[in-house]
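Attaching a single structure in structure tokens format; questions to follow.
Every protein chain except one is present and positioned as in the full complex.
For chain A:
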Amino acid sequence: MSGYSTNSIDSTVARLRQRVQETEAALASLKRDLANAETQAREAHDLSQAYQGGMPLGWQEDVFAALSHTLSNESTGPEPYQSQTADHGVEEAGEEDEEEEEPGDWKWPLRAEEYRRYGRQLIMPEVGLQGQLRLRNAKVLVVGAGGLGCPAAAYLAGAGVGTLGLVDGDTVEISNLHRQVAHSSQRVGMKKVDSAVEYLRGLNPNVNYRCYREHLVPQQALEVFSAYDLVLDCTDHPTSRYLISDACVLAGKPLVSASALRTEGQLIVLNNPPRRPGDTDGGPCYRCVFPKPPPAESVVSCGEGGILGPVVGAMGVLQALEAIKLIARGDHLSTVSDDTPMADSTDGEVPSPKAPTASPPTMLLFSAYSSPQFRSIRMRSRRPNCAACSAQATITPESLTSGSLDYVAFCGVTNPVTLLGQEERITPSDFANLALASPDAVLIDVRDTTQFELCNLPGSINIPWSKFPDVVKQEAVPLGKDVFVVCKLGNDSQMAVKVLQEAGSTGRVRDIKGGFRAWKAEVDPSWPEY
């Protein structure tokens, strides 16, 4: 049967050939798709592996916990409006939202508020996390809540010192306010310590403040100091400066000491490191630098000599700075742990590492009207025969605490000047009556020119006491007339009367008893008090 048609066979072949071609093309496409899919699958797998290996499991858990926390907050949390303000970071510009609380599973070493409050110092390598933790654990005592103590305490509180003690027995006076920046006009009459803490709480409520509303006394100094890591001497008299230094030596605390008068200030870190008496590695104490107190009549207070607010303020700020440096470095810790008896280490062990020896002691001198304003001077180390910190020390915890050390007697007291007899003196009220009757009498005011300009009696002649002897020598004072001499308190005026007498005055020379302070009390209440 050759009935097969070659035509139909040929067409069958052609059709099959075409189907094979089409199928092969589809297969190739499928293979490409497969290859692509396999590559993607491998990449995905690798990435997944990488994440599994690169991220601690705990991190993932944190993320999930945080996510679920957010979710649960959204469902049960406070007003949506509040969460919105927080989301927009409103508190960044203003003060923190006090109610901002960490979730119960907060696991960071500082509280959320601390990260934000101290953030600007936390990112400094000089502070960092460890420094901030040391500040938080530190207890600092500020003795004196005046021109030094106010700024010092403010910066310490601001920096997040954990416990801040303040010692002062004084009350706030209006003449304090130009420099004692923690007090206020509303708080005149309040104890300085309470006034300062009110200010400090507003600045940083997270600090534990302790108030000592009396002046420091020897009997309690050791007990008080032993509860702190570091002491700031912000007082204003040699008696307290020797007492504080002695107590710091005996309690083993570093001491940041500063002082200021008129346009100048001084700053020194003492007893740092605070080794026991006799250990020459310890830093010098106040007695090493000043073994003998200055004569009482050479001690000038801010009330007598004057003080520029920013001068004493700068010194107080620098005290806070030295304290922060010391604490953030952990100096106070290494010396405390070093308290083990060193002399007994005979067991051949490597001695415990001592605190890094502090840099050689220096004193910083500040003089606002000199150039340069700051000068750092090298100071001596511990004095081998120091009464407080040497091996020959005579000041002991017992002698201090028993009250047998009389710091007031040690530093001496200024007795009121009584150079003149009664007949050489006149009370302000008698002078007021007499002056009306004897217009020829000369009134000499021996206050300095600056004070004379503030207020003076009409017709009075100003010859400042500092120049008085020279002026008398030049015969510029009438020696034949009756003369009255007046000053602020009635001390310089007596000396001026003596000078006139010795120069051979033939008139009657008298001083006005008690000076302008008495004048105000007895005669003219409108006389300005300054």
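Convention: a residue touches a chain if its C-beta (ideal position, glycine included) is under 8 Å from a C-beta of that chain, and two chains touch if they have at least 3 such contacts; residues count from 1.
Definition applied: contacts and distances are computed from a predicted model.
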{"item": "Complex member absent from the view - protein name from UniProt, among \"Mannose-1-phosphate guanyltransferase\", \"Protein DOM34 homolog\", \"Neuroendocrine convertase 2\" or \"Ubiquitin-related modifier 1\"", "value": "\"Ubiquitin-related modifier 1\""}
{"item": "Residue of A:I377, A:A391 or A:C455 touching the missing chain in the full complex", "value": "A:I377"}
{"item": "Option touching the unshown chain, where A:H237, A:K325 or A:K520 are the choices", "value": "A:H237"}
{"item": "Candidates A:P218, A:G265 or A:G330 - the one touching the absent chain", "value": "A:G265"}
{"item": "Touch residues of chain A, complete complex, unshown partner", "value": "144, 146-149, 233-238, 241, 258-262, 264-266, 289-295, 297-302, 305, 307, 312, 315, 363, 365, 367, 370, 375-380, 466, 469-470"}
